[in-house]
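Presented below is the structure to which this report refers.
Every protein chain but one is kept in place in this view of the complex.
For clarity, chains are labelled A and B in written order, and residue numbers in each chain start from 1.
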Amino acid sequence: MRTPLSTLTPADRAQLKQRMRKPVLTFLALLALLAVNVTLGATLPFAHVWAIELGVVALMAATILLVSMEVIEEPPLIRLFSGLGFFWVCIMVGMTLTDYLGR
Amino acid sequence: MSEGLAKGVGVARAHHFESVAQQREATTLGIWAWLITELLLFSALFLVALILRIQHPEATVAAARHLKFWIGAANTVVLICSSLTMSMAIEFSRMGWQRAMVRAMLATAALGTLFLVLKGYEYYADWDEHMMPFLSSRPFALEETPAARLFVNLYYVATMLHAVHLFTGITLLLGMTWMAAKAGFLSRHQNWIEIYGLYWHFIDLVWILAFPILYVVNRGT
Partner (left out) sequence: MSASGTIEGAAHREPHAPEATIGRKPDYLHAESTLRSWFFTTDHKRIALLYLASITGFFVIGALAAGVVRLALVVPNGAIMTNDTYNKAFTIHGVVMVWFFLIPSIPATFGNFLIPLMIGAKDLAFPKLNLTSWYVFMTGALFTLVSVVLGGVDTGWTFYAPLSTAFSNTWVLPALIGVTIVGFSSILTGLNFVVTIHTMRAPGMTWFKLPIFVWTHYATSLIFLLATPVITTALILLIAERAFHVGVFDPAYGGDPVLFQHLFWFYSHPAVYIMVLPGMGVISEIVPAFARKKLFGYRFVAYASIGLASVTFFVWGHHMFINGQSDLASLVFSALSFAVAVPSAVKVYNWTATIHKGSLRLDTPMLYAMGYIGLFVLGGLTGLYLATLAINQHIHATYFVVAHFHYIMVGGTVLAFLGGLHFWWPKFTGRMYSEPWGRVSAILIFLGFNVTFFPQFILGYLGMPRRYATYPPEFQLLNVLSSAGATILAAGYIFPMLYLVYSLWFGRKAPANPWDAKGLEWETSSPPPTLNFVSPPEVPRIPYDYPIQATESKDQHR
């Protein structure tokens, strides 16, 4: 029986605080970045705002991958695999665009 | 990761592995290999969205502005919350706090379900506004820009595919929660929670990409 919180020993509380620090900070960072994007999307302050929006999305994706999915703590092989898919997406998009931007 | 595990938490070795470390490495690599395929699956749809934007800019903007921006944004918040609860479940599993872990998993499943409910409501609102061009019996709200139907239909394919992944995820999560509530689970299958957590985070990640690509970036010109 570990819950409710009132039954926790001080040692447990300290452990909980230490363990939950990273997920909560990640959560707040993601919400803040989302808020930026939603604001930009709702107000459309200037032309080509999509470039900034995509930059924010890239930050959010990187946060989830590196921190939530703990890629940063994984051995090199897993890090390689986590990036491999994105690299291949770039190949797919890039080579297809040689057609659509060249028409 | 195997470090930071509490006493009595771990993985039982399957017969064909030589060691638990090998087994953990294999399962982690396995889920990442699977996630690569998920990424490419959805990226092909995002590529189609990009091509539509290039070929039919006005129609795509018109279509994107008709999507339910605020429901999409709310759903993004829901999924970010579920990512938090999933991360908490993983941490609890490492600490050996089984009951807290089960509750965090149930919360994750509940948030996932909330996403699907909101998505369903969004589809209903779309239907109500005649934004279902694939229904031949129902006139399309943007009939004057025919190419808008392409983007709107693509939106349905992409969100349905994501919803299927989420639905599968919730089903798996509930099944796993049922098993994880039993005594001794964490001493035998702690890595299931980690593996599953990676899948859940990735489905969130896909939505984090899908929301701006479908709803946000095409609003502006």
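As a working rule, a residue touches a chain if its C-beta (ideal position, glycine included) is under 8 Å from a C-beta of that chain, and two chains touch if they have at least 3 such contacts.
Everything numeric here is computed off the predicted structure, so don't read it as measured data.
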Query: Of B:113, B:153 or B:187, which residue touches the hidden chain?
result: B:153
- request: List the residues of chain A that touch the chain left out of this view.
  value: 77, 84-85, 88, 91-92, 95-96, 98-103
- line: Interface residues of chain B toward the undisplayed chain are 15-17, 22, 25-26, 29-30, 33-34, 36-45, 47-48, 51-52, 55-56, 59, 133-134, 136, 146-147, 149-150, 153-154, 157, 161
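We adopt the following convention: only the chains that are shown with their structure count from here on.
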Message: Distance between chain A and chain B based on Cα centroids, please, to the nearest Å.
response: 13
Message: For the complex, give me every residue of chain B touching chain A.
response: 1, 25, 28-29, 32-33, 35-37, 39-40, 43-44, 47, 50-51, 54-55, 69, 73, 76-77, 80-81, 83-84, 87-88, 91, 94-95, 97, 99-100, 103, 198, 201-202, 204-205, 208-209, 212, 215-221
Statement: The residues of chain A that touch chain B in their complex are 1-3, 15, 19-20, 22-24, 26-27, 30-31, 34, 37-38, 40-42, 44, 47-50, 53-54, 56-57, 60-61, 64-65, 68-70, 73-75, 77-78, 81-82, 84-86, 88-89, 92-93, 96, 100-101
